[in-house]
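A protein chain is absent from this complex, but the other protein chains hold their places.
Going in written order, the chains are labelled A and B, and every chain counts its residues from 1.
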Amino acid sequence: MEAIILQVLNGLDKGSAYALIALGLTLIFGTLGVVNFAHGALFMIGAFCAVTLSRIISISHEVVDNTQTDFLGNPLKVDVPYVYDWFGQATGDALIDWAVPLSILFAIPVMVGIGVAMERGLIKHFYKRPHADQILVTFGLAIVLQEIIKYFYGANPIPTPAPDAFRGSFDFGAAFGFDPNVIIYPYWRLVYFGFAAIIIGAVFAFLQFTTFGMVVRAGMADRETVQLLGINIDRRFTLMFGIAAAVAGLAGVMYTPINSPNYHMGMDFLVLSFVVVVVGGMGSLPGAVLAGFLLGILESFASMREVLNILPGLNQIIIYLVAIIILLTRPRGLMGRKGVMED
Amino acid sequence: MSKLNLTRRGVLQTGVVAGAGLTLPTYLRAESHAGFTNAPTGDTVTLGFNVPQSGPYADEGADELRAYELAVEHLNGGGDGGLLNTFSSKALQGNGILGKKVEYVTGDTQTKSDAARASARSMIEKDGAVMITGGSSSGVAVAVQALCQEAGVIFMAGLTHSNDTTGKDKKANGFRHFFNSYMSGAALAPILAANYGNDRKAYHLTADYNWGYTTEEAVRTSTEALGWETVATVLTPLTQTDFSSYITPILQSDADVLVLNHYGGNMVNSLTNAVQFGLRDRMVNGKQFEIVVPLYSRLMAKGAGANVKGIFGSTNWHWSLQDEGSKAFVKSFGTKYGFPPSQAAHTCYVQALLYADAVERGGSFNPCAVGEALKDFEFDGMGNGPTLYRGEDHQCFKDVLVVKGKENPTSEFDLLEIVEITPVSQVTYDASIFGGELGACNPGA
Partner (left out) sequence: MFGLEKKDARLLILVAVLVAFAPFILNPFPEGSGLAQFNAGYPDLMQRFVIFGIFAIGFNILFGLTGYLSFGHAAFLGVGSYAAMWMMKLLTMNVIPGIVVSVIVAGVFSLAVGWISLRRSGIYFSILTLAFAQMSYSLAYSVLTPLTGGETGLQPKITDPRILDAALAPGATPKANLFGLEMGSSVELGMGSWLFTFNAGYYVAAIVMLVAFYMSIRIFRSPFGMMLRAVKSNQQRLNYTGLNTKPYTLAAFVISGMYAGLAGGLMVAMDTQVGAERMFWTASGEVVLMTILGGVGTLIGPVLGAGAIKYMENILSKINSDILHTWFAFLPDGLEDFVVTLIYPFIGKGWHLTLGLIFMAVVIFLPGGLVEGGQKIAKLFKRKSPVDDSPDGKTTPAE
């Protein structure tokens, strides 16, 4: 029983990452109709926004410590961050400690900027081009972005821990009357889940309850008619692209404490996010979110020892197996719209 | 359809070209000359450094490449001579190899066996490399080793830890200085027993591929021999990034030790996740829960950050060793690049020197002469204490380091501390236990 509850939690947690990435992708791919292979790279850049900010906060000057020696036997040079000098050690430490949450503020403008620049500078010219061209250009862009990050940060994962306050685990057992210490879940992963829920809710609310959102939805359904009505839909789509990039980026920022980011993490998530979007159904935002959580939960259950003993290797293929079954039983995924990217 | 015609046509055309070629040449030859592949003719000799330059192990590859460049410098008499001064064999004079200046070519393995072989083949076929070395995974090592056997050049493996490289996939032209899974298990088990007791219950998470299998097997058998019980072993996909669903079941088991048979990004993520779930603060059966990582590398420790503190593992070499060889190597590497070398850099540097020395002692670049010179070669002063290159499987036997994550690192390179130097006698095994056939050395054309 506890095992199942825990796997559901794992699934929700993984699912929230999948859903967030897929949500951004489906805004671009499922609605603007652009096959964006650079979406994984946007997720990755978001994660590196967190890395960058924590590097900026901990920019240091060297102080020679004569009591210690370095590996060559010379006096050790100790890095002292400037924030220590400016705010004192306690405040400085707190700033460095809270770098990841602070990065949210840093990442939003950066990611919206990147998204808008990408759309204006590149994608705009590809709306009418064949999907093949979109694949090539966005894949090229993804490689370029990835190599730029690699050039500055190297290929090794960079540990980016959550603030100390979130380091422990929440004991569901004690809170809900089970045995203590059995159902525990790390605070940060719960924060991630909550954060994902807020972002997903915000995007839906924005599209559903604002005039801007209404126009965008109308544009998604029938771009030409909306244009004929004299509405500048292009500008709104540009902004949607920026929002999609920001959603992907924030998913990346918040993911850094869960797994140390590296320059190819985007490619690791790219294929998966396409699978999630398509299983959810092209052109459906709720579908993408639902598929994200569904695949996350199934993946978690498939990794249980009890399951693997019966079907060894199931954890290797579960996502793809589920994708095949769903696509064969439901022609347009879970909630796909007719006629989107079907021919 | 006139398919047959076309084939004949193709053949005819080829024939015509070859015929036309025959009338023109200043010389025409089949590949055989000098008795072995790529025999150096001029006053230089070319070595091929095949390391991962893209993909997840790019940083490790970069460190390997630095080590090779340093080795070439020392072989050609530049720099401070590094390990040439402490190496027990004095055959190398710092005037290149057999008087020929050492040159090198580099390539990118991408940590994929196909790409690694393509790169190695281009070094052999295009650049005339007489020895290939490097690499950062066992898949690549085995693939390139097989290629070198076929092509008739020497392969000096870089970082490869699977038993297979000098076990079931061993080849006469391939040599490995790095240690392997078996040695990790044999070295770690006594230390684990001494620190954590003899009645522990272990839970293994294992990367689902060859290296993971051999490592799990090694750690399991050697800990079970000391009284540990293995509660469960679970295989995890190589492409897994979030290990939470593999870690929560541990909370339900009565295991009190978690063994992570993971390498690279897998290990960084699984360890980070395990610590997140509070496993290190856990008490089971009245004992502190512990995590073990059989194979450590500095880059992995760096990627996992503070999570490695106090966690046991094994390495081939570490820069904080205080013997003359290690000190000399750290000094010349650190002076040139500004930071201490990793174990990957060390094994690659040593492999390059061992090859050069074997050529010098064997008196020829012929792979068979090199193989003969390395066979059962005993040496010292390379940082690992007295070492034997065993003739039966071309595996080096030397002390193994058991390390643990340092509690108070003084720099970003100072992440591990040496707990114990396990003597070579404790990690030696019989060459026949892993099967495989060494075959005969192949000098190529």
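Heads up, the rule we're going with is that contacts are C-beta pairs under 8 Å (C-beta built on N, C-alpha and C of every residue); 3 or more make two chains touch, one makes a residue touch a chain.
Predicted model only: the values in this text are computed from it and were never measured.
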item: Hidden-chain contact residue, picked from the options A:Ile143, A:Leu239 or A:Val307; value: A:Ile143
item: Absent-chain contact - pick from B:Leu75, B:Leu92, B:Leu235 or B:Leu295; value: B:Leu235
item: Residue numbers in subunit A that touch the chain omitted from display; value: 122, 125, 129-133, 135-137, 139-144, 146-148, 151, 267, 271, 274-275, 278-279, 282, 312-313, 316-317, 320-321, 323-324, 327-328, 331-333, 341-343
item: Residues from subunit B at the interface with the omitted partner, ascending; value: 1-3, 5-7, 9-11, 13-14, 17-18, 21, 24-31, 53-54, 58, 61-62, 104-108, 112-115, 117-119, 121-122, 125-126, 137-139, 142-143, 146-147, 149-151, 162, 164, 169, 208-211, 213, 235, 237-239, 437, 439-442
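Here is the rule we go by: only the chains that are shown with their structure count from here on.
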item: Complex contact set, residues of subunit B against subunit A; value: 54-59, 208, 232, 234-237, 239-242, 244-246, 248-249, 251-252, 265, 268-269, 272-273, 276-278, 281-282, 299, 302-307, 319-320, 330-331, 334-335, 339-340, 410-411, 413-414
item: Contact set on subunit A toward subunit B in their complex; value: 2-3, 6-7, 9-11, 13-14, 17, 68, 70-72, 76, 78, 150, 154-159, 161, 168-169, 181-186, 188-189, 258-260, 262, 264-265, 268, 299-301, 303-305, 308, 312-313, 315-316
